[in-house]
Structure formats: structure tokens, C-alpha cells
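So, subunit A:
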Amino acid sequence: MLFLLRLIATLLHAAAVFAVAPLLMGAVNKFRAWALGRRGPPFLQPYYELYKHLRKTTLVPETATELFAIWPVAAFLATATAALLVPGFYTGMLTAPTSDFITLIGLLALARAATMLGGLETGFGFGGAAAGREVLFSLFAEAALLVVLLSFVLLAHSITVDGIAVAFATGHIGISVSLGFALAALLAVALTETGRIPTDNPAGHLELAMVHEALTLEYSGRFLLLLQYTAMLRLLLWMDLIGTIFFPFAMAQADSILTWPAGLVLWLIKLGIMAALLPLFEISTAKMRIFRVPEFLGAAMLLGILAGVFLFVAARIGS
Partner candidate 1 sequence: MILLPIILPFLAAIVLGVIGTPVRGAIANAALSLVVFLLTIAAFTAPGSGLIHADSLGLLFGALTGFIAFTTSLANIGYVRGAEPRLTPPLWRLYHALCQVVLGATLLGLYADNIGLLWASVEIATIAATLAVSLPRTASALEAAWKYFILGGVGIALALFGTMLVYLAAQPALGPGLNAMSFIQLSSHAAWMDGALLTLAFVFILFGYGTKAALVPLHGWLPDAYAEGPAPLTTALSSPMLNLALIAILRFRHLMQANVASGGTAMPPGPFLIVLGLASLLLVGFSLSRRRDARRFFGFSSIEHSGIAIFAFGIGGPAAIFGGLLHMLLQTLIKSALFIALIRAAALRGSTAPGNYSFSHLRGLIHSNKYTAWLLGGAIFALTGLPPSGLFASEFIIISQTVQRNPWVSAPLAVGLLLCAVAILRNIGPLIFGDAPPHTKPVKAAPEMHLVALHLALVVLLAFAMPGPILHLLSTMSGALQ
Partner candidate 2 sequence: MTDNVTLMVGLPGQGMHLHLDALSLLFLCILAPQVLASAVAGMRFSVTFWVFVFGMVLALAAGDAFTLIFGFELMSAASWLLVLRGDQRPATLYITIAIFSSACLIPAVFLPASSIAFVLIALGTGAKAGLAPLHSWLPKAHPAPPAGVSALMSGGMVKIALYVLIRYAFIVLTGAAQPWWGVVLIVAGIASVVIGALRAMLETEMKTMLACSTVEHVGLIAVGLGIALRAKAMGDPALTAVALQAALLCAVAHGLFKPLLFLGAGEVKHATGTTSLNWLGGLMRGQPRLGALMLLGAAGMAALPLGPGFAPEFLLLHAVIAAAATGGILARIGFTFALAALGLGAALALGAAVRLIGIGFLGRPRSLHAASAEDARRGPLFGMGLLAVLMLPVALVPGQVLAAMMPVVTLLAPQAEIHLLSYTPLPLILLAFLIATATGFILHRWGVRGTREAAPWNGGFGRAPVWLPFGDPTTQPSATGFAEPVTRAIARGILGKHGTDPAETYLVAPLQRLHLRGVRLAERIRRATIRQRLGVVFAALVMFLLALGLAEGG
Partner candidate 3 sequence: MNLTFSLAHLMGGLILLCAFLLLSQRRLAAMITLYQVQALTLSAAAVWQGFAQHEVNLYLTGIITLALKGVLLPIALRQIVLRFNLTRAVESTMPMALSMMLGTGLIGIAVLVVLPSTMSAVSLTREDLAIALSVVLLGLLVMTARRSALAQIIGFLSTENGLVLAAIGMPGMPFVAEFSVALLVLLAFLVVGIFLLRIREHFDTLDITGIEDIERRGR
């Protein structure tokens, strides 16, 4: 019975995640336009675009190898799997035991690798250059992420995202300097990973400065659909992650059906707030030069390290 409940919760969560991802992107774009004083595209614009790609013939470059089709699929599957592992509004889903933070990092790395290989596939300049930059970004992003993770694990005594959320939700942790540092670091990593300003510009179309967009330059049709949908899922995933870890309050429990509606609503509200905050941040900063990004992420990593160290100090003072 309990299992069935959890199964339903998991399926529901999956459906919600897959359905909401384009909407979230649409919301971000819309809020961004509003913040800039424009009317902006409709909230549902991403769905239209995805459908448009679905109906288009796929072009395959002559110089691509047989693996050309593999990369978008791999990137999508890895990201989608990861997105299912992060609890959005439920804790205690069936995927909870496998939602190990490190597995999550690994899946994101897998998606990144597939995207980079896709960029290198055709053998023309921009994809390769962008892949090289992506490697550079990932160096510090991954290091920062691991360091931040350390603070979470030390506080929550669990390494699964689910476990961290449960531990933080109980509220015994309280607000500490460490968590503040960790949040800042995690935000920096999230901005980089999702390709937002200040590290990358999702709206820009200047090839020389692009990173994420340049990697998908040669893809069209259903491959582009997959890649774009992957980007939307990634945004959702990161927002989920931040929301779940830092604001896990009143999350639904998979095995008590009564908490579900409130959890879902709260989740949508959380996503909405974050979708509003992101454009605000984006329009208030400028995009960095490529080689400033490592410094940005390096600072995030140092913040993460400081979080770990302060945690130690705090524990000593407390005990």
C-alpha cells in the first residue's frame, strides 16, 4: 500500500516535472521581458517552439559521424534521470535512495560530456571552442559543488538530496553563516550550469561568446527539441535543488496523501519566485569575459570551503 502510494507520488512528480519545465522557461523569459519593460512572449511559448521542432525535418551535417544522433539523446536521458532524482515537492519518493548527490553530479557530468561531444561532432570551429570553454567552467563548478555538498552532508548526516531535504526541513539546523555561504556558492554554480548571465547569455546570438548555444549549433529538428528540452529540464532541476535544500518547508511526503496538494502548490510558488528572481539578477549584472568565469567560480569554491570551515568552528562553539 505504502509502496503503491510512493509509486503514484513518483509518477506524479515525474509528470509534473516534465510538464512544468517548459512553463518555467517561459515564465523566466516573460519575467525577464517585463523587467526590461517589454511585453515578452507568452508563457506557453516554449511549448509552441518544442512542437515546431517536432514537426521539422532533421538536418544531419555531412561531416558528422554515426554518433551524431546519440549525443542529444544521451544528454536528454541523463538530465531527465537527474531531474527525476531531485525531489521537487515530495520527500520519500521511490527514487529517494538513489538520489545520492554524487550520482546527481555524475549524471550532470554525463549530460555535459554528451553535449560537448555533440559540439565537437561536425568538426567546425564554434562547437569545439565552446566545448573547450565548457570544460573550463566545469572544473570549478564541480569542485565548488562538491565542497558545498560537504557542508550539507556534515549538517544533515545524509548524502542523498532527499535525506538532506528531510533533515533541513525539520528545522533543527537553524540559519547559519555556513548555509549562507553554501547558498551563494550553489547559486553561482547553478547560474553557470544553466548557462545564465553572468557566465553565458541564453538570449545572445553572437557565436564567439556563446557556450551552451554554440554546442547545439548544428542540431535541428527533433534533436534540437531534445536539446532545448534538456536545457529546460536543467533549469528546473537546479531550481528544484536550491528550493529543496534551502527552502524545504512544508514539502509533501510521498506516503501521506493529504500533504500532496499543499506541497504541489508551494512548489509552484517557489518556482515562480525563483523564476522571477533570476531575470532580476540577470538584468542587473553584465555578462563576464570568458576568463573571468573561473575567478567567479573560484570565489564560489572558496565560499564553499569557508562554509565547511565555519561549520567546524560553529560546532566547536556550540558543543
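Here is the rule we go by: a residue touches a chain if its C-beta (ideal position, glycine included) is under 8 Å from a C-beta of that chain, and two chains touch if they have at least 3 such contacts; residues count from 1.
These made the cut because all candidates are chains of the complex that A comes from, given by their letters.
For clarity, every value in this text was computed on a predicted model and none was experimentally measured.
> Any idea which of 1, 2 or 3 touches subunit A in this complex?
2
> Can you check the complex and tell me which residues of subunit A touch candidate 2?
It is residues 54-67, 73, 76-78, 80-81, 84, 95, 97-98, 100, 102-103, 106-107, 109-110, 112-113, 116-117, 119-129, 131-133, 135-136, 138-147, 149-150, 153-154, 159-160, 207, 217-218, 221-222, 226, 290-291, 294, 301, 304-305, 308-309, 312-313 of subunit A that touch candidate 2.
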